[in-house]
Structures are given as C-alpha cells and as structure tokens.
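Heads up, one of the protein chains got dropped from this complex, but the rest are sitting where they should.
Right, subunit A next:
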Amino acid sequence: MARGILWALGVLVALFLVAPIVAILPLSFSAGSFLFYPLPGLSLRWYEDFFASPFWLPAFWNSMGIGTAAAALATLLGTPAAFGLWRMTGAFRAVAMGIVLAPMVVPVIVVAVALLLAFGPLGLVATHTGLVIAHAMLGVPFVVVTVLASLEAFDPVQLRAAAACGAGPVRAFFRVCLPQIAPGVAAGAVFAFATSLDEVVVALFIAGPAQRTLPRQMFSGLNDQISLTTTAAAAMLVVMSVLLLLAVAWLQARGRRRVQG
C-alpha cells in the first residue's frame, strides 16, 4: 500500500520533469501557426523558417563555433591542470582546486557583469574571442572534474615504469597516461561544449549582435512574441542536448571498460 503511493508520487514527479519538454516538441511540427493542440496538420515549415531566418541561422552557427572553440580551449587548459592537481597534495592543491571550481559556484550574473566591466577596456566585449574565453572559463571546472575522475582509475606506477624505460614526464604523460584517460578527456570536452551551448547570461551581457548564440536568441524571442520558429529552435536544442548526453554516457561506459579490461 505505502509502496503503491510512493510509486504513484514518484511517477508523477518524473512526469512533471519530462512532460513540459515533451509537450512542446510536437508543436514545432505544426502546419498551423498557433501554440496549442490539436495540431491542424504536420509540416516542417517552422524548420524551413529556422534555416532561412537571419535571426536564427547565424545564432545556430555561432553556438556551434563558440561552443567548439570554448570546449577546445577548456580541454587544452583543463586536462594538464587535472593531471597536475592529481599529483599534488597539501595546501597548494586545496587552493588551486578552490580556484578551479569557483566558476561553478559563483552566480553567473556576477561573472557576466564582472566580465563586461573587465572586457570593456580590453576591447573584448562584443567579440567572438571574448565570448569563447568566457565560455571556456565556465566550462573548465567540468573538464577538470571529469578528467580527475578518470585519473582515479589510472595506476600511477605505470608512470614510474615509463620513467624506468627512459621516458621523460611529458612523453610518459602523452604515451602512457593520455591514451588511458582519453574517454574522460573527451567526456570533459563534451561537458564544456554543453556548458557553452546552455549559457545565456554571459552571452546576454557581453555578446554583440554578431555573437548572438541560440539560447541568447531564444531569450529575446521569448521576451516578445513566442513564435513556432522558437519551438523549432527549442526542439533543435533538445536534440543536441540528448546527443551530448548520449555521447557522455557512451564515453563513460567506454572509460569504465577500458579500466576493467
């Protein structure tokens, strides 16, 4: 009996989490132009509209480009740093960890406003470079945490073995350690890309008209009239998120297999 109530409650909450997203996706395939059911018919007109729109299409490419560049920068900086943090102990490690994880905790509005103030005199406001730097900074904690997690499963004795065989520390890292933690590094990069793809507040404050990303355009699209093209954009973001989630799940499973095998 009690178990039955628990199931009913749990399933209701699970539905509450999923239903709003599921409910709006079919609207983007509507042949009509209203945001409710029943649909007058099915069509791809809102997707055609999306890909023909000077409002949405550049935003799509901006999101892809800025996300990729930010993920690359975050991975490039985060992976060696995670390796360094993994080998460190004591107070310096605690301080370094604190700094690395801080962007996860500080409210993003504070980051956005601080960057607006700091990037102004540097000429980085309303530039792609500025937004890539900001998004890389927001994504880097996820890279470090993910790579550190995959290093937990790496046996450091192998590095000593590599040194005994005459490999320097750099060579040992690239030839011995990196291949084993590669799925973790890739998962970290996906996390960083997803962070950039989701990010609105910093984009709202420091992006110019040429840097507007998909979520940024959705924000302004929602502020005035919600059109069905907005739901098409939402649907595309959902599909991308699902793909990224699957990619991370696949990479993490691969990482586990590799360690066990």
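We adopt the following convention: contacts are C-beta pairs under 8 Å (C-beta built on N, C-alpha and C of every residue); 3 or more make two chains touch, one makes a residue touch a chain; residues count from 1.
The rule we apply is simple: contacts and distances are computed from a predicted model.
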| field | Candidate names "Glutamyl-tRNA(Gln) amidotransferase subunit A", "GntR family transcriptional regulator", "ABC transporter permease" or "Ketoisovalerate ferredoxin oxidoreductase, beta subunit"; UniProt protein name, chain not shown | value | "ABC transporter permease"
| query | Given the contact definition stated above, which residue among A:Ala23, A:Ala210 or A:Ala253 touches the chain not shown here? | reply | A:Ala23
| Which of A:Tyr47, A:Phe154 or A:Phe219 sits in contact with the chain that's absent? | A:Phe219
| Contact with the hidden chain (one of A:Ala31, A:Leu44, A:Val110 or A:Ala253) | A:Val110
| request: Please give every residue of subunit A in contact with the chain that is not shown. | output: 2, 6-7, 9-11, 13-18, 20-21, 23-24, 27, 34-37, 77-78, 80-81, 83-89, 92, 96-97, 99-103, 105-119, 133-134, 136-137, 140-142, 144-146, 149, 159-160, 163, 169, 194, 197-198, 200-201, 205, 215, 218-219, 222-223, 226, 230-231, 234, 237-238, 241-242, 244-245
